[in-house]
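Once you've had a glance at the structure underneath, I'll fire off some questions.
One chain of protein is taken out of this complex; the other chains stay put.
All chains are identified by letter, namely A and B, in their written order; residue positions are counted from 1 within each chain.
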Amino acid sequence: MAKARVKVPKSVKKGQAFLVKTLISHKMETGLRKNKKTGKKIPRKIINKFVCTYDGKEVFSSDWHPAVSANPYLAFYVKATKSGPMNFKWTDDDGKVTKKSVKISVSG
Amino acid sequence: MADKLKPHTYERREVLALAGTGVIAVAGISLFPVTASADAAAVSKAVMKRIGDKSTKSGRITLELPQIAENGNTVPIGFEVDSPMTDSDYVKAVHIFAEKNPSPEVATFRFTPANGKAKVSTRMRLLKSQNIVAVAEMSDGSVYMVKKAVKVTIGGCGG
Partner (left out) sequence: MRKSYQGIWTLAALAVAFSAFAGTAFAGEVTKYQAGERRSGYTYAKKETQMIQDDDLANPGYLWVDEGEALWNKVDGKAGNSCASCHGGKVVRLNDVATRYPVYNAKLGKMQSLEQRINQERQEKMGAKPYKWESKQMLSLTTYIRNLSKGKPVNVSIDGPAIPFFEKGKKFYFQRRGQLDMACAHCHVDNPGGIIRANTLTQGQSNGFPVYRLKWQKPGSIHRRFRGCNKQVRAKPYGYGSDEYVNLELYLAWRGRGLQVETPAIRN
């Protein structure tokens, strides 16, 4: 399944705080639902951590609980320092990791 | 953007008034002999777990929520904290709580001066109409809080 989508501006000016939009496909199973046929609880399985690194350091992170909606959308700001990759990492309850990287083009 | 409130510490009578609406926001005053709903107490406990034994002020953080949610399982939420986001003055973390959810914690967002702006948008699940509480921890140790209500209807039609 196509996992994640990320959008950043095509180019940014140095020092400018630019908007980063991220979206990832995930059911975010809360652990509260019951299987209608068996009556058993469907176990929790969510993405519980999101991390963004840029220019050599972790600039932003987020801890998620089951109250985060399915197919989680997260938008935040980052200050442009220099051109280079911006890396994203989503971690599941079971340790599974999804990664994505985009290029940031900084002018000035 | 909401108007910027001057931060102030809650006076005793203000807490009593707040408690009357079912919300106890200040960790240190949870011993007050007022009746609070179990939900508000759960949030208060969850807030204390995050920020420790600190008092919260109002102001600097604003919440953007729909008045009525189209569907409780996908409720857009946005917040912004008024902060210069410099190395000496920035937002460390923002915690979001939902008073009447099965468990109050929604998410925690951790910032650095490298963000430039402490402004976030995401989507959350709400079980029913309730208050959303956002708590912002600053680099100087101060804590700010805001509370906003959202209506959630549970539709019965639609296959």
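In this section, a contact is a pair of C-beta atoms (placed from the backbone, for glycine too) under 8 Å apart; a residue touches a chain by one contact, two chains touch by 3 or more.
Only a predicted model underlies this, so the values are computations on that prediction, with no experimental measurement involved.
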- Touched by the hidden chain, restricted to displayed chains: A, B
- For subunit B, which residues reach the chain that was dropped from this view? 66, 68-71, 73-74, 76, 123, 153-159
- Item | Residues of subunit A in contact with the chain not shown | 1-2, 5-7, 21-25, 27, 69-71, 73, 75
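Basically, only the chains that are shown with their structure count from here on.
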- Item | Whole-Å separation of chain centres (CA-atom averages), subunit A against subunit B | 22
- What residues on subunit B touch subunit A, complex-wise? 73-75, 85, 98, 101-103, 105-126
- Message: Looking at the complex, which residues from subunit A come into contact with subunit B?
- Response: 16-18, 30, 32, 54-55, 57-70, 72-79, 81
